[in-house]
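Shown below is the structure under consideration.
Removed from the display is one protein chain of the complex; every other protein chain stays in position.
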Amino acid sequence: MISVCGPNEASERELDAAFNVGRLIAEAGHAVVCGGRGGVMEAVAAGAKSAHGVTIGILPGYDPSEANSSIDYPVPTGLGHARNAIVAASGRAVIAIGGGFGTLSEIGLALKMGKRVVHIGSWDLEPERLARFEGDGAVYISAKSPEEAVRLALDGPT
Amino acid sequence: MISVCGPNEASERELDAAFNVGRLIAEAGHAVVCGGRGGVMEAVAAGAKSAHGVTIGILPGYDPSEANSSIDYPVPTGLGHARNAIVAASGRAVIAIGGGFGTLSEIGLALKMGKRVVHIGSWDLEPERLARFEGDGAVYISAKSPEEAVRLALDGPT
Amino acid sequence: MISVCGPNEASERELDAAFNVGRLIAEAGHAVVCGGRGGVMEAVAAGAKSAHGVTIGILPGYDPSEANSSIDYPVPTGLGHARNAIVAASGRAVIAIGGGFGTLSEIGLALKMGKRVVHIGSWDLEPERLARFEGDGAVYISAKSPEEAVRLALDGPT
Partner (left out) sequence: MISVCGPNEASERELDAAFNVGRLIAEAGHAVVCGGRGGVMEAVAAGAKSAHGVTIGILPGYDPSEANSSIDYPVPTGLGHARNAIVAASGRAVIAIGGGFGTLSEIGLALKMGKRVVHIGSWDLEPERLARFEGDGAVYISAKSPEEAVRLALDGPT
């Protein structure tokens, strides 16, 4: 499974990237995990479904109908923002697309958990500080396209 | 999705019931959510797979390989015992099979969330106290067989 | 710290017991941890404050003002029902007073964590099943009075 994160409110360009990231993950035979709601989360799930992939949505509330219509398996955690830690933990790698503070927290949590995080147009983090803390699997990489992002996410250790 | 809970260490009879519960949920076209580990959780997932169902395991730790081999989608939450709340929240109904204190907590959490809980040989709860708190969807019912348990679980509101 | 759990809606007798449990815990020099809201949680906190004790409330939401007015330190977790696991984990022992499904889940979680749980008029659990799972610190004991409850809670291993 590959986790994808990004905001509820996203630009056309981000939504387009998310759709293609979802499609490519599904075509590579992996399931998509995301926060299950709108914006980037909806686009990545729709992309995965367009390639007959499987989608899991880790929801902040208790109502499974909060999930967007492309989520196969909604997991209504009721954990509020703490559900971001589960999104980060669920993928063997994380792809971040655009995004604000929720996405920033998922990037931090995933890196703390020693995961590879690939981003398309998400937060630029200070190179020197990153270099001090990266290692043991934790690496933060910028990708220029959905193709590069998915390739870099799958390149990492299984 | 239907949640199934029960202990890591279970009797032959409980494992048998769990396998059949898993099989029947899958045959009815639903996914099984469970705690993802051994005992009842492994048997119910194996039963679901025997009928080509889908299985999701909500794990207490961060390592997806802690999931039993019949789990399609492991969700490694890292939440420890608090993951029981997510198992309880994920199904539209919960089936409890046998079980000790972890299962007791999942029964309590699911009832608190207003869910229908059907059990096969799990905790007998005081009828008068139950009656005082049941309602708004929360009901605790004993079933004599896997068939009855799955029928009662699916009978509830969607 | 000693955790105390019980429902938002409680009888006069339960509220009275809770107040005295809080007072006695404080007099013994311990802090009270509870769910921070009304009913038993409010009464136990008020009792602790009457004896100049310290009270910590583990809240389900994000708003610290949800805490009752006797809570010194509200911890707004935002975790919903999963916050019950933190209430159970925070005390070296747990005292349950009356209570419905939320309290049942806290009893189950605390016993699963290997804690001593003393109750005053809470769920009667099946003696044979209890005996099978008790051990390693996990024990479920009925107390007849606040004095007995606090004594039994403090008697356990530190």
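Letters A, B and C mark the chains in the order given here, with residues in each chain numbered from 1 onward.
In this section, contacts are C-beta pairs under 8 Å (C-beta built on N, C-alpha and C of every residue); 3 or more make two chains touch, one makes a residue touch a chain.
Small disclaimer: the values here were computed from a predicted structure and weren't measured.
Among C:6, C:22, C:53 or C:76, only C:76 touches the chain left out of the display.
Touch with the chain that is not drawn comes from one residue among A:52, A:129 or A:144, which is A:129. Residue C:90 is the one among C:20, C:70 or C:90 that touches the chain not shown.
When you scan A:20, A:68 or A:84 for touch with the missing chain, the hit is A:84. Looking at C:2, C:21, C:34 or C:54, the residue that reaches the missing chain in the full complex is C:54. Where subunit A meets the missing chain, the touching residues are 79-82, 84-86, 88-89, 100-109, 111-113, 123-126, 129, 132-133, 138.
As for the chain not pictured, it touches subunit B at residues 62, 77-82.
For subunit C, the residues touching the absent chain in the complete assembly are 1, 31, 33, 54, 56, 58, 62, 64, 73-79, 85-86, 89-90, 92, 113.
Here is the rule we use: only the chains that are shown with their structure count from here on.
Centre to centre, using the average C-alpha position, subunit A and subunit C are separated by 39 Å. Chain contacts: subunit A has residues 62, 77-79 touching two or more partner chains.
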